[in-house]
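Shown below is the structure under consideration.
For this view, one protein chain was removed and the others were kept in their places.
Coming up: subunit A.
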Amino acid sequence: MYAQYVARRFGMMLLVVVLAVSINFLLPRLMPGDPVEAQLNQLLATGGGGGDISAMVDAYRARFGLDQPLLAQYFSYWRSVFSLDLGVSLAAYPERVSHAILAGLPWTLGLLGFATLVSFVLGTWLGGLLGWPRTPRIARAFGSGLILFSSVPYFLIGMVLLYLFAIVFRWFPAGGGMPFGQSAGFNWQTLTAIAWHGTLPAASIILAEIGAWALGMRGMMVSVLGEDYITLAEAKGLKPRRIFRWYGLRNALLPQLTKLAMTLGHIVSGAILVEVIFSYPGIGFRLYQAIQANDYFVIQGIVLLLSVSIAIAMFILDLAYPLIDPRITTGRE
């Protein structure tokens, strides 16, 4: 039963990946304009040159394989995806796209993974408490105050934090992932430096996200508390703490986990604006630079990474869901 379920979900994931790769291949080629020509024109304009560039365009086309028929390009694109060769950056020419992604990925995964998990745990817990009638009024008021933050965009919170704690009080660095010139190594000094640099970006994301998690959870909690099994649990004389945790929270959690998996799938693209504000060396910052520089291959590479990782996150969620909600596997018949 479970094996069949896993196979089905795995097939679904493969389908999503194939579609994502195909769309990622096709879309730039359907767009009007020729990236090579545009790039060379820009290069010439900044270099002060001019004149006929058609020979250069042809040379570059041959270099990137753009002169071949579409189907041949498609298959060679698949080959390069399998060998993790995503081409070279146009803006920072000899650098390979895969290298650019690998350089930024650990920063982004660390920052957003941490911030997302913390805001998920705190927000879900807070939302559960807000939906629980026995929660003291003071806790309720405090929680509602935190929810207010979710109506402020996170980059705005980031700018306020940056101004207050990096410029006015000077408690935290204003940008970067590490002090300049310090080489990364797996030691205490590196870890504290990373944590110190990551505090403000992480705090701005957490403050902005907590409210969203809490709001969703509160709504779910309120609707779960109206269920018959809560009434029976109370009639059974169970302790309020047990009803809250195992009858309320445990059931209200299910939709939150779906949302968490989606969010975790998205984190590889980074929190672009936060990374830009704090000049954080993650994928988001790199994507921002690539878009500004019309760096097609980098954009394409990051988008591909994004779609594949969402597909994988959903697959992992599908695997975990039967453990969390027993109705999932057998509930189909």
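Everything below uses one rule, namely that contacts are C-beta pairs under 8 Å (C-beta built on N, C-alpha and C of every residue); 3 or more make two chains touch, one makes a residue touch a chain; residues count from 1.
Just so we're on the same page, contacts and distances are computed from a predicted model.
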The chain missing from this complex carries, among "D-lactate dehydrogenase (cytochrome)", "ABC-type quaternary amine transporter", "Alpha/beta hydrolase" or "Peptide/nickel transport system ATP-binding protein", the UniProt name "Peptide/nickel transport system ATP-binding protein"
Identify the residue among A:Val36, A:Ala100 or A:Ala233 that touches the chain left out of the display. A:Ala233
Provide the residue numbers of subunit A that touch the chain removed from this figure. 227-229, 231-240, 242, 246-247, 250-251, 324-327, 330-331
